[in-house]
Structure formats: structure tokens, C-alpha cells
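Could you have a look at this structure, given as C-alpha cells, before my questions?
Just one protein chain is left out here, and the rest sit where they should.
Every chain is named by a letter (A, B and C) in the order it is written, and numbering of its residues begins at 1.
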Amino acid sequence: MNAGGAEIWLRILLVAFPIGAVAALVVRGALGRAIVAAAAAVGSAAGFALAAMVLGWGEPVRGSFAFPLAPLVFRLDPLGAFFLVVTAIVGFAASLYSFGYGAGSPWRVLRTTGVNLNLLLLGLSLQVMADSPLTFLLVWELMSLAAYFLVLAEPDEPGAVNAATWYFGVTHAGFAALFAMFFLWSGGALTASFVELRAVPLDGALRDAVFLLALVGFGTKAGIIPLHIWLPRAHPVAPSHASALMSGVVLKMGVYGLVRVTFDLLGSGPAWWGMLVLALGTVSALLGVLYALMQHDLKRLLAYHSIENIGIIFMGLGAALLFRTYDLPLLSALALAAALYHTLNHACFKALLFLGAGAVVRATHTRNIEELGGLIRRMPRTAFAFLIGSAAISTLPPLNGFASEWLLFQSLLGGARIPAQSVAVLMPVGVGLLALSSGLAAACFVKAFGITFLAIPRSPHAEAAEEAPRSMQAGMFLLVAACVGLGLGPAFVVPLLGRLIARLPGLEPAIGLHAANGALTGLPDGLGQMSPPAVALGLVAVAVVVAVVLRALAPPFRLRRGATWGCGRLLQTPRMQYTATSFAEPLRRVFAQLYRPTEDLTVEVHPDSEYFVRAIRYESRVHPWVERLLYQPLLAMVRGAGRRVRQMQAGSVHLYLAYMCAALVVLLFVARWLP
Amino acid sequence: MTSWLVELGQSTAALLMAPALVGLIRWLKARLQNRCGAPIWQPYFELHKLFAKEAVVSTNASWLFRAAPYVVFTSTVAITLVVPLMLVPLPFDGFADLLVVVYLLLLGTFFTALAGLDPGSPFGGMGSSRGMTVAALAEPTVAVAIFALASGAGSTNLGHIASRLIASPMAALTPGHLLAFASLFIVMLAEAGRLPIDNPATHLELTMIHEAMVLEYSGRYLALVEWASAVKLLIFFCLLANLFVPWGIATTVSAPALVLAAAALVIKLGMLCVAVAVLETRVAKLRLFRVPELLSVSFVLALLAVTSSFVLR
Amino acid sequence: MMAGGLFSQLSVLGSSLALVFGLFVLWRRSLGAYVSAFAWQSGVVAGVAAMVAHFSGDHALYLVAALVFGIKAIAIPRLLTVMGRRFGGDRESHPYVNTEASVLSAAVLVLVAYSVTRPVVALSQLPTRGAIPLAMGLTFVSLFVVISRKKALTQIIGFLMLENSIALLAVLCTYGIPLIVEIGVFLDALMGFLVMQVFVYRIHETFESLDVEQLRHLKH
Partner (left out) sequence: MPLFLLLGAPLLAAVIALMRSRYARLTGQVSVWLSLVPIGAAGYLWREVNRGAPVSAAGDLVRADALSVVLISCVSIVAALAAWLGPGWWGREDLRDYQIRRFVIFSNLFTLTMLAAVVSNNVGLMWVAIEATTIVSAVLIPLRLGKSSVEASWKYLLIGSVGIALAFIGTVLAYFDFVQRAGATTQALNWTVLVTAAPHLHPDVMRLAFVFLLVGYGTKAGLAPMHTWLPDAHSEAPAPLSAMMSGVLLAVALYAIMRWKTVVDLALGTPFTNRLLIGLGLFSLVIAAFSLVTQRNYKRMLAYSSIEHTGLTCLGLAFGPLGVFAALLHLVNHSLVKSTMFLLSGRLHERYGTTNLAAVTGLLRTMPWTGALFAAGMLAVIGLPPFGLFISEFALLRAGFATGHRLLAVVMLALLVLVFVSLLTHLNRMLYGAGVEGLRRGEDHAGALVPLALCLAVIVALGLVIPAPFWRLLTMGAAVVTR
């Protein structure tokens, strides 16, 4: 290890997580939880310090360990450090949260969760440092393994095992794709570091193959549609702080990988690369939020929103690739910065939302929001945190979600500068769909927050709910602070991103991504400017003025509590309230073409006349048709092949001997004209 | 320094002028329907009455229900600080651009919708559901219209857009510009809750959107909400007026220029009021599930606007 | 030279006889016939070995001939007839391939053997080389027997014929492989036969028949 200062932090990081893992195995009870949480927190903090040093001082930190086949090589450069920051923030919050969350859950669950939480954090921290294919793939698989066991932490949960299997299967397929990618690239050589890959000359077809394999491999990890199938299954069943990590950080490793490979190592490519990524991103963003709207399972809803936000990030990456192809480095840098910034922001607010959802689930023992309601009075702090998270993910200023999407809008608006008009006209479509998805996200979170926290409890569970313990609140409010801070401070973050992007080949002009006196500028040469702090300040100022004026001029304020009016209804019961389903109904109708819902309506009429209806039963289900069209046929095909192959083993020894002789004769003749 | 004063002055003026706009439209509609109609100042009387009345709040409602009106009012009023009314460029221009304006409006809608859900009345839920649907479906049009404006003017800041147009007035007549105007006009109808999307006058349970969301409000809360929606209408009018036909708007802080600008603004707003009033008397309210069709039309218009601006470049 | 000519003719004659006894199994049905055919075949193989020993002057081969004769022509047929008396009842009534087809395919197999062994014949300078394809043919034919016949005992006989053919091949190609290996091979053959015999009894007591056709419960 070089760079004395950073070395210590790295050592702490490498020691703390394993300690936590071991402690989880041996120490029971509150003490055990405390040690595990503390170890995870310390490790994350160390990670943050390390990343901060590398980001500040730009010099990569190196290290290597002996290993079979080739030494494991680690190297933390600013790009990796940025993702290490993401890991550290969410990891720290999640580990604080885990202390209170674990109280009352059985020892087996605690053990699995504790061990794998620490291992996952370790894996995530090492992933962004891995500097050779072997290292990268090894850590990748270990990380997936830890996440797999986190999904399996409560195997008796319905669907948990199935979800875990899906998760690991798809992830492993992605691993295979990455394996093929790296070794097609290096021609089978165990390259000592990624930098060597950069030097390898690739001809067109092979480069395209490498790019596509990278897209598939990292896409499965990031969960872009249509490779998302595991995500809405796996994330809900994991313990909530684990879901927060998986949704907030693990997905981002896909983003990291894609940035590392396509921007750092592979170099500029044809235009269709960018368009493909942009298209995938757009589709994921839109379908993700549309399916989220249809969910009643709070955590499932959040999982689908992860797909949406990953889609937004991929839109940024795609735009960046396009701009780089058309040699618009500054715009490319802007789009990339937007994507990276959104990565960080999404990590914060999505983790916050998952932690909040976890608090709700822990208090009410149900994930179905149709059974919730009125929690804002019973768990006010959680409600506030969740509200902030919802506002952030709905891209409301002055929170962080808005800041990054603003940058993305700006870069897409810059798409007007693309010389090829046929490509340029795609940009406004992207802009429109991005806006649509953000609007739908707002609608979805009005539903999520409103039905869960507002109005009257819809079930005894919700009535019996209690506020989450302090440690969990601490975890949540840390992230609230992060959301607000990142929302107000893009002027501080963007130049940082500019510096680290400027280190990528061909994007040196990114150093020009500056932010003049607190105002966030789309580009040095115009294209819009805004200042989140100023906006926030303006809002506060106006609020103060309004308050003062009202106090001064308006007549004294009188308030009376009464029953809900509701156009003069007398009695109010929970069943009269709007449900999540009815809330989403208009949008379900509007987008029926996309949902392809399955509907069946049965009307039971009076025997005498069909005008007297006795009962009407209406059932409608929205099943993601991507699965119907893609995965079910695939599975059916494989199963069929399996059955056909098993026919070979028909049981007759004569047949078997016949196989042998056939093989013999065939090989004898093959051997004749084989060189 | 004086420009700062102008800035604050004009937004205060806007704040005070907004109810009159609503009153004017009502009066015009009444005249068009051969009624004598209430005076233009009626909305002020209503606001005064509401401020004086005591507020009744549902026992189910939480702090959010009571905070929402202030949030909505504040965010809406804050917008007036950057909307060009009489003078460009404004000192606040650099702080917020068109996107900020749009998303601040979304912030208002977001909280209104939450407030609609809070008392637990079915009408509130219905209203917020529909309100969010319309708002979400309006977003893409707005964004693409902004794209058209920005790619024309090279910036998303309102001041720049306006001053660019002033620099080359004929650019206001390019097809892209006109198409964008049309699309944004439709969006205005949707966002400000005018016919044919929503009927501000109705309290017929099954047709209302915005009114359903704020059904449970009374007293000062209702006053703030109503006022905020009036200001919202004004903001949209100003955007339509001064981003697309910024003729007559003052570019220098001088008394004659400002007077001229004020006059121009009043004229433009008046024309828009007439347009809205005529429209609202001519068309009937759309069924809720026809609204998306209208909005998709506006989206297509906006896309055409952009593409034409590409083709013509 | 005369002796060489006679030698090669005798070897060809011997191996073709062995092949004929192999084909014999294809069109007879009763176990007894099979056993005698096998016994005769083993006798012929022993004879060929002895002849090669005589002409080549490699006296180790006399021992091999004696072993073949003792074990394969006398001992094993004895045991087989004992079993035959016990299970003689079930004949090879319905083989997978009927007699005509069997004989035809046997002919084809012999042709295949000719084409396969071409390089060997081409390389060899021994007077016995003309017989090598016949031995290989016998190999294929006995494989065919093992594949196409249903009864466990028939399969055993097919397997024993396979070993005969290999012994014949070894003798004809190389005048016998090193003695120690030869002995090991014989031990294996004997043990293998004994174990197979044990299994025949087991099959009979668990399945009440020697029809291997029934042994198809293990699938997939």
C-alpha cells in the first residue's frame, strides 16, 4: 500500500467488516447486535474517509495479495472512490438502523443477516477497488453470494427461496457474461491490471461483442428491463436494511462496472451503443414506474422504483456515450456527471425509503399498504423521514432528486447540438419520457405516502403501530440529512464529479464542469442555470414574509376540529376511504395498452330478469408481460430440452451398448479424415 | 438596485392582480352567457370573507393537512419572483429556470394531493388521484415545450428566452414557436384546472378534480389555496404571454419603458382571459378518460415544435 | 516361400472358422447350441495360437493356447451347460433383430472391419495379416450379439466371444502380447465370467427370469 494516510483507513476497513461477521456468528443478544452494527458502521466510516482522501487528493491507492493463478490487485481511483462514498453513506445508515431493527427477531435470522451484511459491505467496498479481471470477478461472485444469503435470511417467508434462486441464477448468468467479456477482450490472458486491457487492440466485431456482453452482465446486476426479473422478487423479502443496501448500492455496482468498462477502458464506439443504452434506460424508467404504480406491497413498489431510477441513470450513460461518439466531450461529461450524481442521490433516498418501509413493516407486520393508514400520528418521525424521501424521489425541489434530474435534463437538451438530425430528434422524446416518469413517480408516491401514513388506519395492525426505536430513526435521519444536503449542494458535488470524470480518456474537458457562485450551470456556455440554495432561500423568505404579513394584516386565526365533511356525510369508516388500487385506477386505464391487464367480470343476475343484478365480481391483474414474453418461453424451452435429453437414458442395457458401438464406429470413421 | 425593487414590486403586483384575473374571466363568461355577472372584484371579497371565517379541520387530518396550504401558497408565490412580467433580464434569473418553475408547481400539486387524501374522505382521494394523473400526464408536454424554447433560445432561463425573442422579434412567428405555444396553452388549461379538463365552477362530485382535492378546506386555508390557484393561473398566462410574444416588455429600468411594459402586459393578459372565457363558453367538459387524449395531442404538438425547429436550423 | 503361404492360409482358415462359429449364434436359438458354438470357437482360437507358436517358434504361445483351451474350451462351457440345464427353459425366442437381418448386418460389420483394419494390414508384414480383418470382424459380430440378444446368458456368451476375438487379434497381430499381461487378462476374464455367472443367478432369483429386457426400471 502506498499513500500512508489512506493506508490506515483501508486497514480499518479490511479488519472491521470481518470482525463484524465473526461477531455475528459467536455473540448473541443485544451485545452481539451492538458489535455487529458497530463493526459495520466503523468499516463504512473508514470507507468514507478513504474515499474522501482519494477524491480529495486524486492519487489512486494500490494494493495486492497473493492468490492462486494470479495475485489479487486492488487500486482505488477517484471513480471507484465515488462509488465507495455511495457504499459508505448507505452502509453507515443501514448499520445504525440494523441495531434497532434486529431487536426481537430470532437468532438464526440475526446470525445470517449480521454475517452477510458485513460481508456484503466488504464486497461492495472491494468491488470498486478491484483492478484485474480475476479480482473483479472473484469479488463480484462473493458479493452476489452475500446478497443471496441476505435474501434468504428468512427462508420461511413466502416466496423467499424462489426469489433467492431467481436472484442468484440471473446474477450468475450476468457473471458468465462478464467472464466471457473480459477474456474475449484479453484473449485469455490473466491481465495484471485493467490498464493493460485498455492497450489491447480490438477489431470492430469483437469490440461490439465485448460491449454487448458488458451491457448484459452489468445490466443484470443493475436490473434494467428486461434483465430486471429478479429484482422485484428479491428486494422485498430481504430484511429492510439489506434491501436498502441492495437497492441503494448493489444495483449501482452494475452502473459502476458499465462506466468503468465503457468509459474508462473500452473507449468510444459507434452511435448505436449510446442509443441502445438510452433506449434501455428510457424503457426501464417508464415501465419501472408504471409497474410500481400497480403495487400494493410497499417494498415491492420501492423495488420497481429502483428499476425506474436505474433507467434514469442509464439514460444519462446512454446520452454520455452518444455525445462522446459525436465528439461533444463537454455534453458527454455533463450527462455522465448527471448519471453519477443521480446514482448517489438514488442511493440516499431509496435507502431512506426502504428503511422507512422497514420501520412500517416492523411496526405493523404487513407490507400491504391497503391495510395501513394513519401512521403519521403513530409514527410521526418515520412519517416525516418517509415524506422527505418521497419528495426527493418525486424530483421536487430543492431536494437531491431534482438536482440530478435537472442536470440530466440539461444534458439531454444539449442533444439539440448532435449533428445527425435523425439521432437528435430522439432527444426530445427522451426528455418527454423522463418528465413523464418523474410525474408518474410523484403520483406513485402520493399514493404510497398518502395511503400508508395519512387518514384513518385500515386494519388493527395499523392501529397498534408504534414508533421505531431511536437507532432506526438515527439511520433514517442521517439519510434525510444526506438528501437535503445533496439537494442544496450540487455546486459542491458537480465540480468534484467534473474532476473525476476529467480523468477518463476523451473526457478531459469535463474539468470545465464548474459551478459559479453556488449556482448550478448546465454548461459553461449557457444552456440554463439554477441555484438550489437560492431556491430554498427564496422559498423560506417567501414563507417568512407570508407568515409575517398574515399575522400583521389577516384577522385572528380560529380553528375548530370536526368530523370530515365529505359533502355532508355523517358517518366515516375506514372502508369509505380511497384505496391504493382506486387511486391508481385512472392511470391503469390510461396505460392499459402497456399493462395488458387480465380482466374477468362475472355478473350474477336474478333468474327472473337480467335487469336485477345480484352480484358483480370483477377481477383484474397486472402481470408484467415482459416475463410472459421472454422468460416463460425460455424456461419452457430448457425444460423441454431436458426432458428430451432424459429420453436417452431409457433404461435398456441393449440401447446403452448400442450407443457405445455407435460412438465407436462414428469415431473410427471420423478419425479417418481428421487431420 | 432599482431592478431588485422592480422585481419585488412586480411580483407583489402579480400577487395582488391574480384574483382580478379570475374575476375578469368569470365576468367575461357571464357576459358571453348573457348574464350580467358578478363584478371583477368579487374574488377579493371572497378572499376577505374566507380570511375572516374560522377554519374547520377534520379530526382525521394530521399536521400535513394544515401545513399544505402554506406550502402551496409559498411555492406558487416564490415562482412569481422569476417569471418575467414587465422587465427582463431579472436579477433572480440566474437562480431558477423554467424547469425549476415547472417542478415548483409540481411541488404544490404534490402537497395539495396529499392534503386531499389526509381527511380520509372519498372525494378527496378521488380528487388527488385525478389531479396527480393529470399533472403527471401534463409533464412530458411541458418538458418538450421547454426543449423547443431552449433549443431556440439556447437557454432554459426565462430571462434569456424572452430577451432572445426581443432581440429577434420575428422568431416568435416560426412554426416551431407557434406549435409550442399551442401545446403549452393546452397544458395551461390542464394545470390551472380550466375547462375542458376541469371545471372550477362546479361542485358536482363526479366531475371535479381540483375542487375535490380542496373540498375539506375552509376559512384561511381555503383562502390561501384559492389565491394560490389564481396566482398559478396568472403565472401560466405570463409564461404564455412573455415567453412567446415578449413584445413591449422592458429591457431597461426606466419609467416610460416600465409603463409601456405594464400596459402591454395588461393587454396580453386581457386577451388571454378573453380567449379562455370564449373557450370555456364554447366547449363542454371532457370525460376524465378523454383528457389523456387531449394531453397526448399537446405532446405531439410539442414534439412537432421541436422537430420543426431542428429541420429549420 | 511355402511355409509362409501355408501359415497364412491356415491362419485365415482358423479365424474364418472362429467367425463362422460367431455367426452361428446369430441364427440358432437354443442355449445349448450357443455353448457348443462358443466351445468350438475357443478350440479354434487355441489351435490358431498353437499354430502361430509352431510357425513363429515363440513357445510362450503354447502356454497361451493351453490356457485358452483349458479355460475357454472346457471349463467355462461346463459351467455354462450346468446353468443351461438350470435355465435352459427360456430360449432366445425373440431377439431384437431377427435372424435374416442379423446375418445381413453381420456381413456389413465384417466389411466395416475390413475398412477399419486397412492401416493395420497395410503396416503389417506378418504372414498372418490376412486374418486380422476377420478377427476384427468377429469382434464386431460379438458386439452385435451382446446388443441384439435379450437373455443374460446369451449376452455373457457374446462377451466371451468378444474376448476370444481379442485374443485372436492379439495372436494374429503381434504373435501374442507379453506373457504377464496375457496371464492378467486371463485372470480378469475368468473372474469376470464368474461374477457374471453369480449375477445371472441373482437376476434369476430377483426377476424370476433371465430376460434382461425386464431390467429397465432405472431411467433418466
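Definition applied: a residue touches a chain if its C-beta (ideal position, glycine included) is under 8 Å from a C-beta of that chain, and two chains touch if they have at least 3 such contacts.
Predicted, not measured: the structure shown is a model, and the values here were computed from it.
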Shown chains touched by the chain that is not drawn here: A, C
Hidden-chain contact residue, picked from the options A:26, A:601 or A:674: A:674
Option from A:26, A:66, A:199 or A:601 whose C-beta touches the chain left out: A:66
Option from A:22, A:142 or A:594 whose C-beta touches the chain left out: A:142
Touch residues of chain C, complete complex, unshown partner: 116-117, 119-120, 122-125, 139, 143, 146, 152, 155, 159, 162-163, 166, 169-170, 173-175, 177-181, 184-185, 187-188, 191-192, 195-196, 198-199, 202-203, 206-207, 212, 215-218, 220
Residue ranges of chain A at the interface with the undisplayed chain: 66-69, 134, 137-138, 141-142, 145, 152, 155-156, 161, 164-165, 168-169, 172-173, 176, 179-180, 183-184, 186-190, 638-639, 641-646, 648-649, 653, 655-657, 659-660, 662-664, 667-668, 670-672, 674-675
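As a convention for this text, only the chains that are shown with their structure count from here on.
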Arrangement of touching chains [line / ring / star / complete / other]: line
Chain closest to the assembly centre - both centres taken as Cα means: A
Chain B residues counted as touching two or more neighbouring chains: none
Multi-chain contact residues (two or more partners), chain C: none
Complex interface listing, chain C residues touching chain A: 96, 112, 116, 143-144, 146-148, 150, 212-213, 215-220
Footprint of chain B on chain A - complex, ascending: 373-374, 376-377, 387, 391, 394-397, 402, 406, 409-410, 412-413, 416, 421, 424-425, 427-429, 431-436, 438-440, 442-443, 446-447, 449-451, 454-456, 519, 522, 526-531, 534-535, 538-539, 542-543, 546-547, 550, 554-555, 557-567, 569, 572, 574, 576-578, 582-587, 589-590
Residues of chain B defined as touching chain A within the complex: 51-52, 54-64, 70, 73-75, 77-78, 81, 92, 94-100, 103-104, 106-107, 109-110, 113-114, 117-126, 128-130, 132-133, 135-144, 146-148, 150-151, 154-157, 160, 205, 215-216, 219-220, 288-289, 292, 299, 302-303, 306-307, 310-311
